[in-house]
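Quick one: structure below, then a few questions.
Of the protein chains in this complex, all but one are displayed in their positions.
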């Protein structure tokens, strides 16, 4: 059996670690930082990937998501400069970029906290300011109404909810700010896995609600940061 | 082939129409009126069944649900005393029972109207007073908040919604009145068929929300009328 | 990244524990006690939440549901006054409220016992009297028929069943008492997860059967207690 | 493109009609009569197939199932000796075989009638005596209990039900007679298509319930007739 | 909270163990032995239930199915007279009944062995003779054809297969012997859980194939034994 | 039965047409125009609703989506000033708003045209400039690569695809422009209904892809126009 | 709204019909002929597309699949030289290519004929010789065994089956010839739509079975023709 590596002539510069070939010019191509998808990687792979990406681009942040307990422990030991968030299961290495634009992350319940945290960290790493408001689920509407006036201050909203996933519909009816909904895998029975929340959000009667996969705080963060960065340039002095 | 009819010795009194054996003592057993499930019945079967039940019990109402266009047309021709509701697709024959207790039916959107109408008619036939408030979907929350003070006046709530099915969660957070949620088959894509609304309502974060099958306004109406009748006896002068 | 807490001006009184903001006026708003959803909470979070809610309202009960083994062990150690039910996986703290109205909980098989127990405890905490009859599954019909005369004594029925979920249909044909069906996640193969029982109950040919999510004894208990309390007030001398 | 017909050397005797190659020795192989599956066949194909099978074996019955309106009309015109059943959508041609053994077909509701009729006709064609008892759904249990003593008289039971499909569980708890359950596609919402009834029957808590596909009265009839024929030989004088 | 036990006046004789009320007259009612469903029971519950049933009816067998490793270990220790089958995960206590009628159990692959074993044990306990033929999957057709002549010797066939579940269709085309198909949860990807095999068997193009739930060797065994016992009595001299 | 209309004291100004209560201040609240959801409305209802909304706000556009053939015919007859798009099934009434920001709509195949057209019309009505590029499906990659340089010119992308829904992943890897993916209900077999495309897009390996419901060109258009308008203000001279 | 067509500089030669841009160099790129996917196209679009493709490449065949009744009627009228197959719903225009390699198409039942015909036509148009053997379903195994010796003569097999989809497993066990399985949408109940046959084929216990979408005779034909052409070149004298 012959094992042949990819012919890379003409391709963008990459760095081959054996188990992964790092794309070192993503920021140039899309304006986004490098990101390590931690799921399925060993602790040493997470550490090595983060270290290598940081060496290539010490001037900007590198993000790792879905890093499990062992991986975060290894990062704490080997990369003392890294910022590890146990709730979000994220690791960040390198200097925080300047924040352009504002993203507001709302979460329905305490169980939605980890996904909201992943979203918030992703937003910050992708160069936008982020604020979080937790525990504003629709079953206690007064909590949401008390902060309704703040929805207009943001350039993009991320709304995180599990179970029946109703929060994005209510928020989407209160404001015209761009809104990304994130279903979470909380709940049990027919809610299990978050698919009910996902399908409910996709069926929202509020106009303009866009949705990402279950528990995908990262994806919502990338989109929201891009929207906020673009919108914020409008408010800056020229 | 031998065709043998059921031995009815000892069984309650029934009336055999050939295509159906009518249960004439249901009211005595459960306190509810006779009901004809119109789906799959020919117009003449609907008419004959209603007529026969009315003959047996002229003193109380008989209800037919899910009666299609041809069936309602036949009823209008053959049973001039019947009350036909084209939105609810129901037919009612006989005198309205006295109303005991109050049920409030809320519907999220205009597309939910037929199911709300079936629920409301069922409540009235089953002996409770009924009020309807339409078009209070969560994407325009001010419409719901404007009527929030009325939720406490009812003995039972029926909340009808399609698409993402969020309305019962919001209403259920505003009041402790018993609440039955009815998903409807409005919407398209992943909402299609009402299963998303159904599963969302079953996953509601509001406590005590109970649910019926998609488009089952009848079932919600039966339960709500029973609850309201029992509760209302408490308020009557003894 | 800026982390901003919810602006609470004008909102009901809450108590912020860091990981949760407690809603201390729910009883005033809905007539129901405070409830802690134990799933996903650490033992110390369960203990702290129960303790704080009890401090705020020592005069009434606080309920915690879905408390896992470690959580119940912690409660036994730290809150010696609490009543811990290992079958129901519930914890109750504070004085039992006076019982108003009667709820009867029927369960089809021994595997449905934990859900029936959660329902029964919830009913009691929410202020209604509760009785349980176990092991009356439809495959041994004589067991159910032997207790059929008791169905009318209750103000509301909770019927718990897994596998094919047939019991609510049979009970619903015997009585006009309001009936909440609870599917359980017993069974295997196509019954797995309880979705078949859930969908069967929603498709019941008995009129007026309302349903809650799989294994949601709590939700059924809240609804049944509300119904029973209201009905019982009707019977009291004015 | 070359079109080549199957090489039949060594294969059983067949008769090639162009659109179908008839298996003329099935009865010898399995003891069952020839059957035409009418779905998807044109009226003239149904007529021609029945006629040809009847010519080959005038001494025994031929059965066609799922024959649509046009097909049955064509049969009435072209094959005046045929017995056409509009409810069962079946056609039978040739002399009725002697009946050996007894099959009892129970149906829950009137909407289940067509499937019960297909099952009953299939049983008769396959050589067993058949009786039908309709409208014994579990929501009116007294109707079933009134005929319970007859369950033991049969060599095999066919139990037909739609919606929640509870009837086989109740019947299966009353008797040890072999029982085949047939789910039907009645109902709406989450019952739609009969899959809920099917999965409920497969999850039955009654021991020994075996199941066929949705609306497959034919399959149940074949199995039941085989069981009854074998069992009945025991009672015949030797 | 009041806990009330079931009123048993008029009901069959039962024995209450606290966690289960044993039905001691099932054999009289249905001709089948007592069976303990081991899933979800603790080892001591399994032992106690078997012992009690055996005490009541020492003259006939008691069967326990789905007994896990710990349960079987406990039975070996506490009930030395019991026959424990580790492949079938069954326990049998008491004298083997005389065998009446013959059941043949065919299994497609080695992974289907445990389900075939459960079926075979169930047949024997329910009073029929049983034979097994393993490893006759359709991908090596010569293995099945070599034993085809034996299919006619049985009074009932049980055909066990996972993955695509094709074996019952092939066997059902070779013989008219009554056939019960059992899907198993072998396979992966879209076969996972056995639902594909189950649905394939229900859609079989062979007439008269009846099916039980995934991995339900017990249910197939009960039905097959009943069929075989009845057929065998027909062959006995009168 | 008492029918009570919603108490509107304190609520925003509405206009009650009998079958719908029009929300006349949505533009003030969210910056978006009024929109009529045509599905399920009669032709006369569509005409009347458009006319009334146009009378209230003659200075801005009103959009109707999912208007069926009869509805569009009625609009052509009764509202000669309306712009009717048969591919998009949309109707627009009133003056086009000034365009702020640019949205690019890419569609994979000709069958995706109607959804792309609905999205494009929605974008224009919501105040952004829109361009369409059709027939750039991934199976002919050269067609997409030929226009890749244009992806950066847009403020937001809408990518429409059915079948396997791969186009958003490929486009999302080529650019950092915000991207909304729209699955369409093209295809057959396991693609049917568009759910496969929807789930594929939600599972995209390209970062930041957000998704709307199947065939929901309208929802994608609302979100994209909001994003583009905000971004465009950033480029304007202050 | 600006509508902009795709910039085609540098892209392969295309021909823009307004509703579709024809890829005229597909044969050069992949060796396959042009194909028109007829579903969703109007009769005049089908005719125009076929005519244009034929004009560009009169020396080779053009294929249209899934052409409905009206489309085929229009082709018969407007393109008298076209070969129209009503069973396969295909249209072929232009001279048949020389056949290289042999494909054998086996179909389980008569209802699978249309899909087998589409596959066979596709094979021929893609340059391989094709033979068909129909009605060799597994429930009458002797029919398949009678032709088993012919399986080795082919370079690639296409095996078409609906319902339980068992035929590919049986054929795949008899031969090592490359085999493509095609599930069809025949059957009802849990077989409906062909998904059960599809999943069964994907779960086949026979090694090396590859599968296409439900009813996708075209896709199977393309793959099989490619395989057969390559294999046949190997047998030709060099």
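When the chains are written out, they are named A, B, C, D, E, F and G in that same order, and each has its own residue count from 1.
Keep this in mind: contacts are C-beta pairs under 8 Å (C-beta built on N, C-alpha and C of every residue); 3 or more make two chains touch, one makes a residue touch a chain.
All values reported here derive from a predicted model rather than from experimental measurement.
Touching the missing chain, out of F:94, F:165 or F:221, is residue F:165.
If you put the hidden chain back, the residue from E:130, E:156, E:211 or E:234 that touches it is E:130. Of the options G:48, G:92, G:133 or G:202, the residue whose C-beta touches the omitted chain is G:202.
Contact between chain G and the absent chain runs through residues 29-32, 35, 155, 174-180, 198, 202-203, 207-213, 216, 218-220, 222-223, 226-227, 230-238.
Interface with the hidden chain, as seen from chain F, comprises residues 108-109, 137-141, 163-166, 169-170, 172-174, 187, 189-191, 196-197, 199-207. Panel shows chain E; residues 96, 110-111, 120-121, 123-124, 129-136, 140, 142-143, 145-147, 150, 186, 188-192 of it touch the chain omitted from the view.
The rule is short, and it goes like this: only the chains that are shown with their structure count from here on.
Inter-chain centre distance (chain D to chain G, centres taken as mean C-alpha positions): 36 Å. With centres defined as mean CA coordinates, chain B is found 45 Å away from chain A. Along chain G, residues 140, 189-191 each make contact with two or more other chains.
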